[in-house]
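What follows is one structure encoded as structure tokens, with my remarks underneath.
With one protein chain removed, the remaining protein chains of the complex are shown where they sit.
Chain naming follows the written order as A, B, C, D, E and F, and within any one chain the residues start at number 1.
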Amino acid sequence: MLKPLGDRIVIELVEAEEKTASGIVLPDTAKEKPQEGRVIAVGSGRVLDSGERVAPEVKEGDRIIFSKYAGTEVKYDGKEYLIIRESDVLAVIG
Amino acid sequence: MLKPLGDRIVIELVEAEEKTASGIVLPDTAKEKPQEGRVIAVGSGRVLDSGERVAPEVKEGDRIIFSKYAGTEVKYDGKEYLIIRESDVLAVIG
Amino acid sequence: MLKPLGDRIVIELVEAEEKTASGIVLPDTAKEKPQEGRVIAVGSGRVLDSGERVAPEVKEGDRIIFSKYAGTEVKYDGKEYLIIRESDVLAVIG
Amino acid sequence: MLKPLGDRIVIELVEAEEKTASGIVLPDTAKEKPQEGRVIAVGSGRVLDSGERVAPEVKEGDRIIFSKYAGTEVKYDGKEYLIIRESDVLAVIG
Amino acid sequence: MLKPLGDRIVIELVEAEEKTASGIVLPDTAKEKPQEGRVIAVGSGRVLDSGERVAPEVKEGDRIIFSKYAGTEVKYDGKEYLIIRESDVLAVIG
Amino acid sequence: MLKPLGDRIVIELVEAEEKTASGIVLPDTAKEKPQEGRVIAVGSGRVLDSGERVAPEVKEGDRIIFSKYAGTEVKYDGKEYLIIRESDVLAVIG
Partner (left out) sequence: MLKPLGDRIVIELVEAEEKTASGIVLPDTAKEKPQEGRVIAVGSGRVLDSGERVAPEVKEGDRIIFSKYAGTEVKYDGKEYLIIRESDVLAVIG
């Protein structure tokens, strides 16, 4: 098991289809495109200057949208994961 | 549903007309031009170093003006949204 | 109505004459030149790390001097405004 | 009257002679040269993260030495002033 | 013995195999690759602005994944170690 | 008299000999070389975010070693001084 530290979370990628129904690849815009993932493990949260630890807003199993260039690839037990910071999570799909 | 995290909000774009009444495109000035949007979902707010969470000033349904280059495009359920930080919101149109 | 967020304020420009009495344009110096404006609307103020909100020092109707390159141009109801941060205000003319 | 905001102060320049008694211009060294001024108006002081406002150390009428490249030139009522931050003041001449 | 200071930890490297079962070197992707290590010694933790010291989340003997380019190589008693900050630890393998 | 503000101090330079006893100029190393000075006046100290003012560790008359490229040259009453921040003082020679 991978136990992320502080405000980090372990996710696995969920590949989103990049084509339209008719199979045409859409042209990229200048805007940054996010990626989809599923939360596998959540750290204990970041520590504030006051000494308080902020409980993460995401939890195991959440489907999330996160910043595309965030994180570090990790291979563990033959599977690929990504370790990102919770601040790279844009939204939970609920 | 998209639930934005922390001080993020989900908005949909409101296209503002860029022509004058007579249809003439106005020349750009050096100043940054903002964009208009409608708030779809609001995060729980950012956490201060004191541990306090700041309640967002915008709410669902608000029409807002925001910084043009802010945010990340998200496609969800066939519709396009933008996820921005509340600090990128310049003003609420009320 | 435009309701600025946080430490932002909405102003309208007051054009200052850039000529001397005799109509001669003064040569620019290397120093940054400020601009004059009138405050139209004031945000709720910025939030400190302590959770406290700092009441803005300017109020509606104030004539102010502000940093020339600050802010974002906004067109609303056919009129042009500028949204700047209170920290870009140098002085109130009183 | 110009009422500076926050930790800003309004000063008027006091030209220091840059020549020796015999009228010879001294060669510049690599070190930054400061400038002299007289304090015309003082802001309410900067606000700390604790919410406390720090009372300025300078007061109206003080002769000060300040960082040469600091501030913004302002013309008001036909006179030229400079608006600088109190942190650009190096010392009071007393 | 090496006693790391503050939020630093002393680790020894655990070489991860970079080949597949069949011995083929996998092509690198653009993503940063982390490294594996074992914790040898842990500092007293970093001090917050509140004066509180944050107890490290890792302990002696932990197998960890850390950022590849982090830390400083140290040779001590004929063995090689790496001194990194706890914030460079991505996850504990447990 | 020059009264420095905040965490600033006024010093006069103490020229250290840069030659060996036999008069040979030593070759410079890559390391930054500090300079020696004598403290002439001390500011009231810097203000922390908590509102507390930190009493300076140096006092009038102290001989100090400070960072060579720090500070601003000031000529006052025909003498040359340097105004530096207390944080540029490396050590007191006592």
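Brief remarks follow.
Heads up, the rule we're going with is that a residue touches a chain if its C-beta (ideal position, glycine included) is under 8 Å from a C-beta of that chain, and two chains touch if they have at least 3 such contacts.
This is a predicted model, so every value here is computed, not measured.
Touching the omitted chain from chain E are residues 1-6, 8, 10, 41, 44, 47-51, 71-74, 76, 82-83. Touch with the hidden chain on the side of chain F covers residues 29, 31-34, 48-50, 52, 54, 57-58, 65, 67, 86-87, 89-94.
In this section, only the chains that are shown with their structure count from here on.
Mean C-alpha position of chain D lies 50 Å from that of chain E. Averaged Cα coordinates give chain B a centre that lies 40 Å from the centre of chain D. Residues of chain B in contact with two or more other chains: 48-50.
Taken as a graph of touching chains, this assembly forms an open line, each chain in contact only with its neighbours along the path. Taken pair by pair, the chains that touch are A-B, A-E, B-C, C-D, D-F.
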